[in-house]
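As you look at this complex, bear in mind that one protein chain is not there, while each of the others sits in place.
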């Protein structure tokens, strides 16, 4: 291991649903080595296998069951990792408030899935295939390290499906309805009693996030920060009894007319151009079956990092409508943070490891 | 039974999901007596208990297990019923094409849940609480009897929630996303393999129905027929693993501004004024909990005949948004046809039975 | 209300899943009036509607939303109820430990669903239709009031199905496998993530309860207490994604041979003879369909108080096998406690209210 030139990476909040996905993704990553796991004080001091109830199919603890769980303390983590590197944050928004800046201050590059700082003027909200240039915002940050965020899991399929359309003809207005999977609520998350044979409107602030995040991601970076894209967007969010995969029904009005067939060409051809281990090829799968995308079949597309789109059709109200789907804890959370970490490498902000292609 | 002055009623298509609901609703109905059951040739000649796999909780066969199942032949049915009366049609759209006019021709008043004739210029599409006056269209029908239809199960909560708003300020545009229950697909309907832990876009023409039916129901009856209401509407329809109850997320633009609180007052106060055994009081329940309406809790409101509405909120795109829910095989199918039959009585087109209040 | 001669009844633990079922059952009960609601200190001081998230379909709060929630303190409850009466305990086993004896001491007749005292030598474990004579055990209790328990929700269908066979020919050995509904875990209970498209072995001590409780209920009351029935029983318990209704697969060896048809006659004819408002007629429904009993269809039999049995067949290992099903929060919990309260009346231990039949 002494010759391992890969960048040290710590997962903050490693014991939760998203943290576990992150740990699993890091198995044999070519650029990052899983250098440490950190979680709440309650878990600290135990091994990962002791500290967490493993929630995923496949190899328990992502092969990291013997790693000690550290507290979310920059000094302790830096020591264990033998230096700084990437801190992938799967923290709750409350926990992130103090911990993430502390890690950035200590020189760590924080790629965060928490919502806490997404709307902060100096913190970029990034999907590498969509707005990698927003990474420039970190120049305005006061820390030795940096803080980059990714959008929430429901925003993800919406923005990736809208991005090529917005680029081509401009978007004017959007209505969204979501069909959100259980894993989006974390663990234990929703009560089985509430969800069995049932769907329920999301009682939290998910709809509010959908009115702001897409506009920031699709916004323009200028000298004074990110100017949000100029369109209105409104959402209805509903939890459904699906394990993984957020489906969204999107009605969209574009600034110039766009036929469904044209939209499909734009969608299928869009990939953002990032060359990174976690970037799927293609980014968007355009399906033709009338009952797709459908989470149990399509959430795993591109190892859970691709977006599937279907039923691109004319809408008599808004002009265009479509369904889009993304795996909410991979593309929409753990994978979103990881690919942001990879962007730090491809953009030159972190040195490319020797073993990298 | 010789002194039973109630109107004879036959259920056409009695063995399917909707037919079974209809039979259950007719147990001890004050105005109608279940005079005969009719179904496809395959079932004819057997008792109801022999001919159908009972699909509902509660008393098997709605207490009618010993009734013989007749073919859908007007002469046979008229003889068995000792006269004509109401034919409640739960037929498939294919079967309805010939059978319903034949019954109307033979003097039966057909109240149909089939989609076949809903868009026919001379056939009213009625929700008694919304557009009872459209019943006047039957004057244009050539038959000794008549044919009245009800909207499809997904249209139902949409229209009932829109009706009071349309009446008050006019509707300009609507986008809808549906969360449709399994019973809407009939039996056997969806494969469990497709639906377990899954949702799937509805591959049929459900979305098309939602662009036409609401406009006809909310349209204006003139001397030359029904002029559809002048608004655009677009829908995305998705099947979800819920037993009963179609939830819809509705974004609506009204012709004059309408605050959520005003909309709630309009909704809660709307009841259409029909006094009939199957008409719920209130018609619309306006809920305040942020995670409601939700099918497992709310589909049974008003014995499955009420509509529940929740989360009436401002929408930055369309102005207003809300969720609405209706039991799809009761308010949205069997009950919809039955209350149309009751409208025939309250409107004076059928004689009110002596036992009626 | 001043002329209401009904017996005051308080629900202890009124805010949980079983407590809510109990409150619902007490609406318009002919013998008992809901005199007070009590719950943990956290809930005390609020109205019932404020203190609980209502978990059931139908009328919220069982119509008792305005009642104040008291602490589980005998003095406070006695004052509110204007005297003592029946305390229906839906407490957790921990909470029951001190609270139930305190109420019995204060003169209340406690009918408890908690497992805490079920195995206590001086506490009867009763199903009124099976072993009403065990009520005599309360003579040995030191309190002004009394304490009676009912078996756990999985034991219930097992014992009711075994009782007539045991009485007729004696039981020698039993193996059971359960298919247990979500409501048995209370609220929030199981995580939806764990249960969606999944079943899981019950990690608690449910299997242990099934080796002791059936033998006590079917045991013999003698001068020195209850002698457990002399048979061995072993169970495997599994949670399944069903809302309500515990299904059990039972293999049974009887002391004398018993043909399936004979067993069916015994089952169908067994009713225990109690005449009480909550006692179903018949007690056991013997079904002939090969895919029954099945929880969604059959859990509601007899208003949730009947047991359904099916597939009574020869077993090459044990001699006889069958499926049995009972609604776990009605017959298996809230209704079990309530019918035990009714037994206190029919047995003469509590005065029969004037309004009773």
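As written, the chain order gives the labels A, B and C, with residue 1 at the start of each chain.
Here is the rule we go by: a contact is a pair of C-beta atoms (placed from the backbone, for glycine too) under 8 Å apart; a residue touches a chain by one contact, two chains touch by 3 or more.
Being a predicted model, the structure only gives us computed values, none of them experimental.
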item	value
Hidden partner chain, touching residue among C:242, C:266 or C:338	C:242
Hidden-chain contact residue, picked from the options B:242, B:301 or B:325	B:242
Touch with the omitted chain, as defined above, among C:117, C:270 or C:323	C:323
Residues of chain B (touch criterion as defined above) contacting the omitted chain	17, 55, 182-183, 185, 187-197, 241-243
For chain C, residues in touch with the removed chain	173-175, 177, 179, 194, 196-203, 211, 232-234, 236, 238, 240-243, 247, 249, 251, 289-297, 310-311, 315-318, 321, 323
Residues from chain A at the interface with the omitted partner, ascending	57-58, 196-197, 243, 296-297, 300
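We take it that only the chains that are shown with their structure count from here on.
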item	value
Cα-superposition angle relating the copies chain C and chain B, to nearest 5°	180
Length of the line joining the C-alpha centres of chain A and chain B, rounded to whole Å	43
Interchain centroid distance [CA atoms averaged], chain B/chain C, Å	40
Multi-partner residues of chain A (at least 2 other chains)	194, 196-197, 241-243
